[in-house]
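With one protein chain removed, the remaining protein chains of the complex are shown where they sit.
Labels for the chains are A, B and C, by order of writing; each one numbers its residues from 1.
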């Protein structure tokens, strides 16, 4: 079902995203690191790394909550230039409530030297449909 | 009314927070930079800078939405050691919907040389009560 | 010069990015919202919104610092589905030091009804070359 959602996203097709694994609260999303996904130095462009993290967060949160969701916000730290033949994002839901899931994601570049961690992200996935939604009770003062 | 809320927060009293200004979607919150709010180098501790930003975000979002709210998440960049006699956080609501406000905040240190920007924050303020809450329709794919 | 950098980024060409305006500490970057940049609901995919924010932050920080830079981290809040004919990201440097610039960015969708704010981002742009770099003196305890 995740593959269908991905297949219906023109942007995901445009960048060649591939759903490697999907289970409740976990998602693995990958792209082949083709030339068109790179920036001027030959590394993956930050935009494609962000895309992978954002989308993997959404899938991890959505499968955890089992309702239609959106990523409402996230932050990402790039920790190493993404060099290799393939990028893979692995996301999981760290906390799930009725209204949202807070998810974390790591993005790896896979090349001749194996996997290298390239980026780390954390964000909020929120339920989309109002009807049955509980209000967020989370938060600080 | 904001002053009452602040006065009912023991932690806000513990750090000596003072509500300087409050209007719909805007808040200015300050502390005198006493010794107990500092870290080992004589600067304000990051924790008090974060407290000010967090609380100012909540007030800005709450007055914009006019319902009970919580800060559900935020990020902060420290840009300069906070040195001076006083810290002031100025927050405003950048986007307001029925379910949440995205707010921004700048924290300044005020001393002999005037005001210096010390930190910049951005976060989500969400409505607290479920009953009348619209579900979040915001977000990406 | 910004246009040359952009033209040398295959991913930026792949998504059709266009540098609308660039001056020290400010950048405006846009894309035509073609089908391939959308997700399953007909809105812009979060990935393209993130790409625009990320790249505009980099340009705003780079022109402010006048050295080669990278975006080392950022956070983004999506506040409204991005619907329209065009997306434009406007970024500015909020604080600049020798080693980094903290930048903010707003992304708007432009359609028949004018401009609508879709996302708000904040991030760190860091200098790339080690040689002349000052160490970051910013930060909290």
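Couple of notes before you dig in:
FYI, contacts are C-beta pairs under 8 Å (C-beta built on N, C-alpha and C of every residue); 3 or more make two chains touch, one makes a residue touch a chain.
If you're wondering where the values come from, they're calculated on a predicted model, not measured in any experiment.
Contacts to the hidden chain, counted on chain A, fall at residues 39-41, 43, 45-47, 49-50, 75, 77-81, 94-95, 97, 102, 104, 106, 117, 119-122, 124, 137-141. Counting the whole complex, the residues of chain B in touch with the unshown chain are 5, 8-15, 35-40, 44-48, 50-52, 54-55, 58, 70-78. For chain C, the residues touching the absent chain in the complete assembly are 9, 11, 54-55, 58, 69-73, 75, 99-100, 124, 126-131, 133-141.
Here is the rule we go by: only the chains that are shown with their structure count from here on.
The chain with its Cα centre farthest from the Cα centre of chain C is B. For the pair chain B and chain C, the CA-based superposition corresponds to a rotation of 180 degrees in steps of 5. Each chain gets a centre from the mean of its Cα atoms; for chain B and chain C, those two points are 25 Å apart.
Rounded to whole angstrom, the centroid-to-centroid distance between chain A and chain C, based on C-alpha atoms, equals 19 Å. Multi-chain contact residues of chain C (touching two or more other chains): 39-40, 45-47, 50, 75, 77-78.
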